[in-house]
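All protein chains but one are shown at their positions in the complex.
Per-chain residue numbering starts at 1, and chain names A and B are given in the order in which the chains are listed.
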Amino acid sequence: MTKKKQIPWEKKNLLGIEELSEEEIQLILDHAVGFKEILGRPIPKVPTLRGKTIVNLFCEPSTRTRSSFELAAKRLSADTLNVATASSSFAKGESLKDTAKNIEAMKIDMIIMRHACAGAPLFLSKNVDASVINAGDGSHEHPTQALLDVFTVREKLGKVSGLKVSIIGDIAHSRVARSNIWALTKMGASVTVCGPKTLLPAEIEKMGIKATSSLREAVEGADVLNVLRIQFERQKKAFFPSLREYVREFGIKADVLEKYAKKDIVIMHPGPINRGVELSQEVADGPYSVILDQVTNGVAVRMAILFLLGHARGKGGLKSRKNGKK
Amino acid sequence: MSILIKNGHIIDPAQGIDKKGDILIEGDEISQIGGKIKKKADVEINAEGLIVAPGFIDLHSHLREPGGEEKETVESGLRAAVAGGFTTVCAMPNTDPPCDTRAQVEFLKNRAKETGLGTGLPVGAITKDRKGTHMTEMCELKEAGCLAVSDDGDSVEDSVIMRRALEYASMADLVVMSHCEDKELVDEGVMNEGYWSTVLGLGPIPGKAESIMVDRDIQLAELAGARLHIAHVSTAESVDIIRRAKARGVRVTAEVTPHHLTLSDEALTTYDTNLKVNPPLRSDNDIRELKKGLKDGTIDAIATDHAPHLENEKEREFNYAPFGMIGFETALPLVRKALIEEGHLSWPELISKLTVSPAKVLGYDRGSLAVGEIADIVLINPDKEWVYEKSKVQSKSSNSPFIGWTLKGAVEGVIIAGKQVQVEQK
Partner (left out) sequence: MEFQKSSKILDGEGIKRSLQRIAHEILEKNQGIENVVVIGIKSRGAHLAERIAENMGKIENSEVPVGALDITMYRDDLTEVAEQPVVHATEIDFDITGKKIILVDDVLYTGRTVRCALDELIDFGRPANIQLAVLVDRGHRELPIRPDFVGKNIPTAKEASVEVRLKETDDTEEVVVLA
């Protein structure tokens, strides 16, 4: 491993990629290398967060992200507690603030939060002493997904800087897209987002990226395609006429890749895949696909984040709390 | 009972007065204005260094009574209004039940009178129960004391009902105050559509959702030959549409809120739910055009859209929090900062937008210090700095993003119908 001076991690919370510096992103990725190695051991578990309690507060259904975080926490010997509530119940019943206070009264150290509303983890962090990790908030950010995505890109292609990465799908409602845009642009990649015009949000180019509705433009010259899940059934007032037409115009199929893509293109997907919709069967299982690596890397990256937040030197890290009020 | 205000800087745009002088009030009327007044009075106020102006008139507020008394009452709302220099406020009818009958109008008027804190002008609903389907009995509302009707909070979506309401209101000599919002286009939006809604992942509300309705209502008012007032204008396009309508003689007036002049959508990066307002905080360009609109007379008045909400309603996820912020107590310093400090308006121009101009919108005989007028007066210390602290908020609610701000420009005293009304010392 190359020797370089590493900056210390000082943040109490991980709420989004927007607030991270390039150095902080690199720090997480560098640590994740070490944690990926631990995952390959006969006993893939280390005692570093022994005695810490981590709450998975999932106010929106999620299997993957929650399992990945739970596994990461367990691999670090933390105790985990799953609290699942439908966000909608907050709209009526107990307020998020009360829920937060109640969870905190159980003397916990970190809260991993998934919520349907943008900004909910920030709100939570203002109301609890524990560290808060955003596991996806509305259409805002999904920082750990973006970190595992860039980790996977770096692992597969050796670098991120200078690469052309295209994100394809429902950009408007995608927190994965936003977090990826921040992470990739901070690390020096050039980013293109592609989707039906109805799903490209206002002024997104001001994030320092290109936006297009031409799949060809997005695929040509791209080193990486990050293909987002399309949810048609949940759209109240449809953004495109039919899945059939979506597949025709924006589906990543073998012939599209043959015609326009680089030979060694890398194809990612945050999962779960709608096979035959955003990705054709053969592409999803094909040689370019690194989708399962993403899942493995997700645990390593999340371990790195839990470790760094757990040992943060900054205000509110576990260290300061040990001797502090609490 | 007589009051003599000495040595103040009198600014009365209605009469074109902008100079030092005294004012004598006898009974509830102004009996003498200008120059040195030698007469003895029961009370003498030394207004050295202060601006003496007509009491402010707010075209747009929510007093929440009846139905929302835990947020605000007529009494607490008017107290907050007085603290902000407002001696007359229009109370929007989106109460529970809504103000759509003579009984409701009279209830509100009497409630306001009981407080001794200035005039509460009930705005009647355009449609029964604010449902947008059947017109209210506007002639009776007028007789009961309404000067305007509005379904504020919603547009009257059905164009034919809006046309007939405009026609009918003009017959009853009522101004129709329109909340312009195409709810379909707003969809699930919670903030201005633009770069910041994209970055923050919050549901976008396009500016066009407002201006489309502004355009429709202006055209309908033209068709009806009615007086139309556009509430809380927030976009550059709306300003442009109103400007062009005025130029071709449409009887349209407009208002803007202090917060839309002060904050842009970028402020929402904090996800502070006190910044969640409807219409939403817009872009810097919109703010520039709003200021131009005020300057060139396209926008007639500054109105607060004072909208109290409980702390526990606001302290939650951005999507679930209600729209609105309180505004009476911060209006003056905010517009001072946005308009005077930046050189867009002079003090007389600014005071005009808070007094005679909104009075004209309503056809209301206040907003002037002319001899014989009801003595509603505000004393302003134009450069006094003060901190807007939560503990000092007069409103029953404290949903303001400006809490903690150091503000410049303070209301030092208020006289309502010839009586000094005590204002909390800031």
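Here is the rule we go by: contacts are C-beta pairs under 8 Å (C-beta built on N, C-alpha and C of every residue); 3 or more make two chains touch, one makes a residue touch a chain.
This one's a predicted model, so the numbers in the text were calculated from it and none came from an experiment.
Visitor: Which of the visible chains would the unseen chain be in contact with across the whole complex?
Guide: Listed by label, the shown chains it touches are A.
Visitor: Of the residues in chain A, which ones touch the absent chain?
Guide: Per the touch rule, chain A residues meeting the hidden chain are 1, 3, 6, 8-9, 31, 33-38, 41-43, 45-48, 76, 304, 307, 311, 313, 318-319, 322.
Definition applied: only the chains that are shown with their structure count from here on.
Visitor: Can you give the whole-Å distance between the Cα centres of chain A and chain B?
Guide: Distance between chain centres: 45 Å.
Visitor: What does chain B use to touch chain A in their complex?
Guide: Residues of chain B touching chain A: 187, 193-195, 197-202, 204, 206, 271, 312, 315-320.
Visitor: Which positions of chain A touch chain B when the two form their complex?
Guide: Touch residues, chain A against chain B: 18, 87, 90-91, 95-97, 115-120, 122-123, 137-141, 175, 178, 201-204, 206-207, 237.
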